[in-house]
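Got a structure for you, questions after.
Only a single protein chain was left out; the remaining protein chains are all shown in position.
Think of it as A and B in the order they're written, each chain with its own count starting at 1.
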Amino acid sequence: MAILLFFLFAAFAVGSVLGMIISRNQAYSALFLVVAFASLGGLFGLLGAPFMAVVQIIIYAGAIMVLFIFVIMMIHLGEGISAEKKKWTIAAAVFMGIILLAEIVFAVKGAPAVPMAGQEMAGTSPTEIGRLLFTKYLYPFEITSILIIAALVGAVVLIKKREGE
Amino acid sequence: MELVFVFLIFGLLGVVLLSMNALLGPKKTNPDKEKPFECGSPYLQNEIKPFPIKFSLVAFVFLLFDIEVVFFFPWALIFKEMRGPALVIMLAYGAVLAAGFIYAWKKGAFEWD
Partner (left out) sequence: MTNTGFVFDVLIPVGKIVAVILYPMLMTIVMIWLERRVVALMQKRLGPNRVGFQGILQPFADAFKLFLKEDIMQDQADPLLFKVAPVLVMFSSLLAFCFVPLGEPIRIGTYQLTLWIAQSPVGLLLVLGLSSISVFGVIFGGWASNSKYPLMGALRSVVQILSYEIPIGLTVLSVVFFARSIDLVEIVNHQSQAKIWFGFMLPVSFVVFWISAIAETNRAPFDLPEAESELVAGYHTEYSGMKFAFFYIAEYAHMVLVSSLVVIMFFGGWLAPFPNVPAFAFLKVIPGFVWYLVKIMFFLYLYVWIRATLPRYRFDELIRLAWKWLIPLALLNFLVVALIRYIL
């Protein structure tokens, strides 16, 4: 049964990501991305990492996508980019794609035995994550607060500036 | 386990219920029916315009607080076993974020005029 669910979520994830890339309408892309994030959450759940699953749904699908959609609706749809810029974006996309691929290859190679869907993994319960987060990864955790406040100040400054115009 | 059935049955239900109107409902098209609602008068604008940027600021502040709240959960779970250090860690973390919150407040992020 778990394997069935895995294929269901995986098909949803891959299909919706493809849909997101192919779609010309940004709002559709956003919708596809929501589905992709939600099914990724399902996959995390199947891997026995419930907390990650919930974070995926709450943060990515629930919060970040709302911001995406706001931005899409704010800049308004239909305006494509110029041909001059397009060349650059394609070059940049290829470059980033290669880097990402390399990262994924390294990550998969470096990962310990990849768990199967439906198997329990150690250290994934919410309490375990808390223990790790507040001992081993304490400094990265504290630094995120600085990161968050920097983002907040940036957003307030930029938006107040736009409003003033 | 049972979640497979959940998806199957919910999917089926959605299709059945939504096709209900096509099966049972009347199909009398009328150009006036296809127009956006405007209390009976001719509608004024053809498409919606971009909306104020103000809304996105709330969304942004929300995103940051949401991340913060999610971090609190594993902390609350291990609070009993760590006690002192946990309190200090979270006070430091919370103080930085409180500063951000007060900054946004003073800058008028939550004013609506």
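Simple rule for what comes next: contacts are C-beta pairs under 8 Å (C-beta built on N, C-alpha and C of every residue); 3 or more make two chains touch, one makes a residue touch a chain.
As the structure is a prediction and not an experimental result, all values here were calculated from the model.
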item: Displayed chains contacted by the hidden chain, counting the whole assembly; value: A, B
item: Residue in contact with the excluded chain [from A:A13, A:L40, A:A53 or A:V156]; value: A:A53
item: Touch criterion as defined above, residue of A:L31, A:V71, A:L133 or A:I159 at the omitted chain; value: A:L31
item: In chain B, positions touching the absent partner; value: 1-3, 5-6, 9-10, 13-14, 17-18, 20-22, 24-28, 33-39, 43, 45-48, 51, 55, 58-59, 61-62, 65-66, 69-70, 72-73, 76-77, 79-80, 83-84, 87, 90, 94, 98, 101, 105, 109-113
item: Contact footprint on chain A, counting only the chain that is left out; value: 25, 27-28, 31, 34, 38, 45, 50-51, 53-54, 57-58, 61-63, 65-66, 69, 73, 125-126
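Definition applied: only the chains that are shown with their structure count from here on.
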item: Chain A partner contacts - residues on chain B that touch it in the complex; value: 1, 3-4, 7, 49-51, 53-57, 59-64, 66-68, 70-71, 73-75, 77-78, 82, 85-86, 89, 92-93, 96-97, 99-100, 103-104, 107-109
item: Contact footprint of chain B on chain A as seen in their complex; value: 1-2, 4-5, 8, 51, 55, 58-59, 62-64, 66-67, 70-71, 73-76, 126-127, 129-131, 133-134, 138, 141-142, 144-146, 148-149, 151-153, 155-156, 159-160, 162-163
